[in-house]
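In this view, the complex is presented without one of its protein chains, the others remaining in place.
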Amino acid sequence: MRSNKGTWLLLSPGIIWITLFLVAPLIMMIYVSFWTQTTFSIKPDMTVVSWVNFFSSDTYFGALLRTIRIWFTVLMVTILVGFPVALYIGQFIKNKTLQTALLVTCVIPFWTSFLIRVLAWRPMLGKEGAINILLQKMGIINAPIEVLLYTELSVIIGMVQIYVVFMVGPIAFMIGRIDGSLIEGARDLGASTWTIFRRIILPLSMPGVIVGAIFVTVMVLGEFATASALSGRKVNLLGNIIITQVGSLKWAFAAVAGVVLTVVMATFVAIMLRIVNLRNQL
Amino acid sequence: MDKVVSLRWFLGIFTAAFVLFLYGPFIVMGILSFQQGPEGGPQFPIIEWSTYWYQHVFGLAPPSRIAPLPIGEALIRSLTLAFATMVVSTVMGVLTAQAFRQPFRGSGVVFYSVILGMIVPGVLLGLGMVLLANQVGIDRNWWSTAFVLHVVYTYPFAFLVMLAIFNRFDESVEEASLSLGVSPAKTFRKVTFPIIFPGVLSAMLFAFTLSYDEFPRTLFTGGSDVTMPIAIYGTFAVEIHPNLFAFGVLSTLFSFSLLAVYGILLTLSIRRQNQRASGLQEDIT
Partner (left out) sequence: MLEVKAVSKNFSGVPAVEDVSFTVNENEYVTLLGSSGSGKSVLLRLIAGLLTPDEGDVFLNGTPITDLPCHERRIGFVQQKYALFPHLNVYDNIAFGLRHRVIDPVKDESIIRKKVQNTIELVGLVGQETKMTGQISGGQKQRVSLARTLVTEPKICLLDEPLGALDANLRERMTIELQNIRRELGVSFMHVTGNEFEALAMGQNMLVMSDGRIVQQGAPQDMYARPQDLITAKSMHNFNILSGDDLSAQLKAGTSDKLPATKLKDAHFCAIPMDKIDISDASAKTSGLSAEFLTSEFLGNKIIYFFKIENGDVCEVENHMSLRERRELKANATYQLHWKSKDILYYGENKQLLG
């Protein structure tokens, strides 16, 4: 019906846009990471000095390790917190309207500015924050817990709250798709709740977990705002490094950090995509 | 069976706690936005309930040492940018999804390249764009370098929404139109588009909200005229005041009204069809 030419004509605006404004900048980033950086200027003379500096510096290499550590912690916590919620929404709520309502409830916070959502944690976690006041009033603690704010913990709490929905959504979607008769059949055959979970629900919800993990990964690895808002600039992620380097016009160094971040992320996403085909999950 | 019941209870309570976790900061934010001003800070206890900070946001409060949020122009910029982004990325999303309805060589590469736009972290893309702009020698502005990145970011979302819509689309109605002698272009306008319209609306909603709230990409590429999120980010460095919370509450309300507009548009498009049907009836009888 439609010629191949027509297909490419329809695709051309998108392809041109992506090539100019996505592929070209990324290639530029790799290119600039090999430029020669001096304190006040940058020259397009190829060198690996910035790379050597990055991996030999405790500050930067430490930031890389910290980024990976926080990303991994957030990823695990979002799975542990998100899975039971998704299971409840997907399997235990039979009413479709209620199911949708619950999912919408989870999404509503997204209509508030991301930055304000991050800032809202400050009066929550602070020394005189809501949690400390509540716990003290209930008599659970005597003195306020101080590690709640301006630590790695507060960054993790903030990130989990912001990104956990990206885990709940895909998992709930996959669990909701499981045919109820499959579970009933298994129960009739005498399978225990645990067996049903392990043999039916877990494998069938795996694509959801993976899609969710990809979402959380790409968002957390690119993060810097949560860290700067909730750590009092004490916790520096690779994202923060890029921001400060750009601020002091150290382009080559920022580019090195960017390429490293891209490699870490691409590796993880590529592994995940080997396990699940994103296109078939639509 | 008992095990299932207790599991149901456990998961129910867990989910309730989860919702509280999601909304807790909002509730606190909402309460603190009514803090007394200008002395009251962004923390408990509430000294006295007041709407001072709301007045402050709108510039109605008497001048004090706390600078008003630079919202006026930034807000208009953000809305303009979001609107332009919405239009461009929805049009491109529809076109690309339309192309994907037929299998073609290289579809996998194109698919993942488009998806890459939503996957690559904003900081990286922003950085790359700055480097590129420096190299080519163009100025950074919210309506140029930031705008193209906003589209790179929202276009995949629009594309995915439309792809899902087209997956459930019955092609035989288009074939019927063609065999009635209607050209492919007019078939798209008169048949395809009206049927996919609800999908287009949600793609637009996605693109608008994502762009409106976009910030890591805009941070490097937006130039000196700031958008709303950049203005808020600027307050991170200095002390924060409850006016930010008041603004948060207001912008949340704004988002909901946007959502309401979406709902109304959707209902209207359904009602218009029914009305056309009944209007004709009066005509004939």
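So that you can tell them apart, the chains are marked A and B in the order they are listed, and the count of residues begins at 1 in each.
In the analysis below, a residue touches a chain if its C-beta (ideal position, glycine included) is under 8 Å from a C-beta of that chain, and two chains touch if they have at least 3 such contacts.
From a predicted model like this one, the values you see are computed outputs, not experimental measurements.
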Check: Of the residues listed, B:164, B:182 or B:259, which one is in contact with the missing chain?
Finding: B:182
Next item on the list: Spell out the interface residues on chain B facing the chain that's missing from view.
Entry: 170, 172-173, 175-184, 186-187, 190-191, 194-195, 273-274, 276-278, 280-281, 284
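Methods note: only the chains that are shown with their structure count from here on.
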Item checked: Centre distance in Å when chain A and chain B are each reduced to the mean of their C-alpha atoms -> 18
Next item on the list: Flag every residue of chain B that touches chain A in the complex, lowest number first.
Entry: 3-4, 7-8, 11-12, 14-15, 18-19, 21-26, 28-29, 32, 42-45, 91-92, 95-96, 98-99, 102, 104, 108, 110-111, 113-117, 119-125, 127-132, 134-135, 148-149, 151-152, 155, 159-160, 163-164, 167, 175, 178, 184, 209, 213, 215-216, 219-220, 228-229, 232-233, 236, 240, 244-245, 247-248, 251-252, 255-256, 258-259
Margin query: Which stretch or stretches of chain A touch chain B in the complex?
Written below: 1-2, 4, 7-8, 10-11, 13-15, 17-18, 20-29, 31-32, 81, 84-85, 87-89, 92, 102, 105-106, 109-117, 119-124, 126, 128-130, 133, 161, 164-165, 192-193, 214, 218-219, 221-225, 228-229, 239, 242-243, 246, 251, 254-255, 258, 261-262, 265, 269, 278-279, 282
